[in-house]
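Got a structure here, written out as structure tokens. Questions coming.
What you see is the complex with one protein chain gone and the rest in place.
Entry: chain A
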Amino acid sequence: MSDGQRSPTTGSGQIVVSGLTKQYKNVRAVNDLSFTVEPGRVTGFLGPNGAGKTTTLRMLLNLVTPTAGSATIGGRRYADLTDPLRHVGAVLEASSAHKGRTGINHLRVIAAAAGLPKTRADEVLAMVGLTPAAKRKFKGYSLGMKQRLGIAAAMLGDPRVLVLDEPANGLDPEGIRWMRGFLKALATEGRTVLVSSHLLSEMQLLADDVVIIAAGQLIRQGPVDQVIGSMAQTTRVRVRTPQATELAKALREQSAVVEVDPHGALLVAGVDAATVGRAALAVQAELHELTTERPDLEGVFLELTAGKAGIR
């Protein structure tokens, strides 16, 4: 979509997960998982509860040791990056600051460790709109404010790769829209954005690519449109008219597949909305509704992961 728009970071921020496996005592949380994440695109990381998303992201960031396999960012393991915060920003869970520390001090602690100037803390706090709460203690933050603080921390080093685990959790509608714009803009700048989420309608708006896993294994990877298109679900046109019988007859003559839904609306497959409109005009049918129903990510996701035990 926007590959190669910005040169300095493009090409160096590719994430490669290869043969990644994590065996906990009783569960194989991640099982021989391989996929790639490209710079300049937002990649959605999807899977049912307990699929292994968080475990995968934590292995990518050297927080959890893999049983087998490897994960690299720009060709290097996270542990081998010099100045990791200047390369990778991560938002992992909402409640990861000392309860008694103020938001601004939380960021200063991280900035100090990464050798970043103190002023950077104020900048990122403003970036996520948290400046008014800068001097309040973390325990007084709402869920959404915590989430924003996490995003601010991730942006401290102006990284070219962003990894987010359910960042939309707890954000209000305004916050979700802000985040969508924010992440899309980062990707447009050529950065790599990997984001896990359960909000599939949101993902459909946000992601360019998706990686779908279930039970620790890869189910499907690719551009959103391709993944959706690959499934049996097809685009249908929904049309409501008092002259349903006449219109259905006319459409079937054009080899369209017409079904009637319980509310009496026609669901037309095989022709586009324009064709339906033209047919309606020809048989003088009065139209009350004419909408194109695209198969959505949610439907495809549920179909792909059906039967794959989520919680193990």
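Heads up, the rule we're going with is that a residue touches a chain if its C-beta (ideal position, glycine included) is under 8 Å from a C-beta of that chain, and two chains touch if they have at least 3 such contacts; residues count from 1.
Throughout what follows, contacts and distances are computed from a predicted model.
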Under which of the names "Xanthine dehydrogenase family protein subunit M", "ABC transporter permease", "Electron transfer flavoprotein subunit beta" or "Flavorubredoxin" is the non-displayed chain listed in UniProt?
-> "ABC transporter permease"
Out of A:Leu61, A:Val193, A:Ile228 or A:Val276, which is the one that touches the chain we can't see?
-> A:Leu61
Among the options A:Thr102, A:Gln147 or A:Ser197, the absent chain makes contact with A:Thr102
Absent-chain interface as seen on chain A, which is shown = 54-55, 58, 61-65, 78-79, 81, 84-85, 88, 90, 92-93, 95-102, 105, 108-110, 112-115, 153
